[in-house]
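Heads up, one of the protein chains got dropped from this complex, but the rest are sitting where they should.
Order of writing sets the chain letters: A, B and C. Residues in each chain are counted from 1.
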Amino acid sequence: MCRWLVYSGPPIHLDTVLFEPENSLINQSLHARLGASATNGDGFGIGWYGDRPAPGQFRDVLPAWNDDNLRSVAEQISSPLFFAHVRASTGTATSRSNCHPFRHASWLFMHNGRIGGFDRIRRELEMCIDPALYAARLGTTDSEALFYLMLTHGLDADPPGATRKAVAQVLALMAAAGTKEPFRLTAAASDGRRTVAIRYSSDAASPSLFYGRPALAGLDGGGGEPPIMILSEPLDADGETWIEVPEGHAVLLEDGEITVLAFSPDEPVMAPVRASA
Amino acid sequence: MCRWLVYSGPPIHLDTVLFEPENSLINQSLHARLGASATNGDGFGIGWYGDRPAPGQFRDVLPAWNDDNLRSVAEQISSPLFFAHVRASTGTATSRSNCHPFRHASWLFMHNGRIGGFDRIRRELEMCIDPALYAARLGTTDSEALFYLMLTHGLDADPPGATRKAVAQVLALMAAAGTKEPFRLTAAASDGRRTVAIRYSSDAASPSLFYGRPALAGLDGGGGEPPIMILSEPLDADGETWIEVPEGHAVLLEDGEITVLAFSPDEPVMAPVRASA
Amino acid sequence: MCRWLVYSGPPIHLDTVLFEPENSLINQSLHARLGASATNGDGFGIGWYGDRPAPGQFRDVLPAWNDDNLRSVAEQISSPLFFAHVRASTGTATSRSNCHPFRHASWLFMHNGRIGGFDRIRRELEMCIDPALYAARLGTTDSEALFYLMLTHGLDADPPGATRKAVAQVLALMAAAGTKEPFRLTAAASDGRRTVAIRYSSDAASPSLFYGRPALAGLDGGGGEPPIMILSEPLDADGETWIEVPEGHAVLLEDGEITVLAFSPDEPVMAPVRASA
Partner (left out) sequence: MCRWLVYSGPPIHLDTVLFEPENSLINQSLHARLGASATNGDGFGIGWYGDRPAPGQFRDVLPAWNDDNLRSVAEQISSPLFFAHVRASTGTATSRSNCHPFRHASWLFMHNGRIGGFDRIRRELEMCIDPALYAARLGTTDSEALFYLMLTHGLDADPPGATRKAVAQVLALMAAAGTKEPFRLTAAASDGRRTVAIRYSSDAASPSLFYGRPALAGLDGGGGEPPIMILSEPLDADGETWIEVPEGHAVLLEDGEITVLAFSPDEPVMAPVRASA
């Protein structure tokens, strides 16, 4: 059910991260180790921050494992902050508009999981989207709808707070519809400066999520800050690098600092429970 | 701005109609003669009635003029009633979900034209769709939204009446939003038994629409009923076959009979003003 | 490394065979049980005989498991003889031209396996193709090259014999190039009347292949001939229906009769060693 990663650190060529590690994201598109489905071949996407105001976005419906354009673009693009996602559809159509990451102004967003019984609340959920943002929704996924809900709740002003309110609103709609299926997610959003990732599910059975400061080839090793990654599954078997994000927690990334917070839709976002790693 | 055709008559191989005429629909995808744009290369689609309860549907984002799958499928499929459409996008994304014809239960629908200022009323328009139908909307076009509005207004019970009410509702939403741009359409809907096509625009400048009973190769010439076609532009230069559908009129097709009616969103659908040709 | 099936019998809607069985070919595209790779998501294709001289052909680069066009076309098409294939690429590019089945005149051909070290002998192999056929080769796979070699060796006149000579020629080229890797195949070819399938590998480790006369829903059960299928893996767990094609054997299908023959590139095709099942 999808796999994704965020990279934040010194500029690096995307292929170093996407293709080269032992359990690279491209490898996970064909043989994910920790996901609900081993195969994530219903499309892929990357979003990356460069020297333009808005991030770049490149998405396609083909499996990531065999796409020459993805490899070529990843080889040529160097970025200090990027998102990458490989998709296993949970029901909505396979189209470029339904591939992650989604982009709005300077924001990128991607998601692994699903809003249970989405079809039953889709209409109400879409009605909660700020009318001024509504026309910007280009696809039909629950993921993109959640993104626009987060934007509606003030993602610009308070990323963790807006995420919490959006999740709470979805849960309220699900409760009102009598939905039994869970709402599960790991997700990440960024505006190029601040990044928030969360791991939360209404039944506390979230997809996997990790973070860490990997040593990667291709970086200038001379004293620079090690990069930070937040990702669905570790890129390798190095047990010391990768730290699991606990259920019901959020990870904030800003200025090279990681902060881990408890996350609950019912409570305002708490003060950090763990300092940056 | 799109070209389409409906065929109704003795079963015929689709390629006879789609590929062979001098000004075939495939030709119109590259060199339309009467359309707003000569090129209609933003996707294509066919829908056809066969021996299953629901019609078949085959859509793709590639230009129709070079698609080997379309040619092969058209060569092999024989049908007594089918829709075909080549798309010139008016803004919404190019994806299979946004290609015509759209399908719902036994209904097919396609459209040439646009709802002026759609982005401004999209949210309200989608809210008018029957909640029970809402989740069936797979794309983001104004055309598909109109289709679901027609279904909401009882397309099954009264095709021309439902079409009129849906068009009227769209116009009301546009007026409330202060929209200046026109609402233009030629469109067709069918459930395999009854077909309705309309040519109407709020500024009386609709795209072209014709109907007629062409002589086509590949039909059993022995005394059978000649087929009926409703289409954006004539397949050839035979001035005697093709009759223009006047502005503000609808064409009904049922049991081999054509009826032409005045169409106005403000009035209930009138009794026929012209007997079948 | 690909999965395929041949159906021959009373006309049946393709979806009955492709989608409905417990271990349908569509299921095998995502979770093959006996193939070298569980995932066969590098494209798919169908070829079917109808009422036109040449068979229909529909191929695409998307995974079969999520393609709405494939489902819709399969629901609508009824055929007495058809091929279906889901692809796991062995190196050549993902393009429609490289998807199976390949088509030439009335022939269809598909393949599971690979010509070891193909790149080293590709040029020589392509030079063995009859110049009159050469321009018909639309892709770059070893599979399609083998097909054109079979046509060159007289597939029309003697299907098993031409297959044997083509395989022998490939082996000779491989030997001349000092190739260590094996030449493995299960493959099927048909002209709509005669069908030949083979299971042969130079290292006797061929992909799986079965045949049988399954009871399928959707057929007129009243006394008609049961259909015959030749396929990479059984559609269900019915041990009585499915018979394994032994290593180094060919299956001939004509007029509802199955004949199993020993197959060796070194020997002319032998008289049947086993009567039809």
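Remarks
The working rule: contacts are C-beta pairs under 8 Å (C-beta built on N, C-alpha and C of every residue); 3 or more make two chains touch, one makes a residue touch a chain.
On a predicted model such as this, the values are computed, not experimentally measured, just so you know.
Note on the undisplayed chain: of the listed residues B:L30, B:A172 or B:I243, the one touching it is B:L30. Touching the missing chain, out of B:D15, B:D42, B:E126 or B:E233, is residue B:D42.
Only one residue from C:D68, C:E126, C:D158 or C:E181 touches the chain missing from this view: C:E126. Remark: the residues of chain B touching the chain excluded from display are 30, 38-39, 41-42, 61-63, 66, 68, 89, 93-94. Chain A residues in contact with the hidden partner, per the touch definition given at the top, are 13, 48, 50-52, 54, 56-60, 68-69, 72-73, 75-78, 96. Against the chain not shown here, chain C presents residues 93, 95-97, 119-120, 122-123, 126-127, 129, 131, 134-135, 137-140.
Everything below uses one rule, namely that only the chains that are shown with their structure count from here on.
For the pair chain A and chain B, the fraction of shared interface numbers is greater than half, so the two copies use mostly the same residues to meet. Mean C-alpha positions place chain A and chain B at a centre distance of 40 Å. For chain B, the set of residues touching two or more other chains reads 96.
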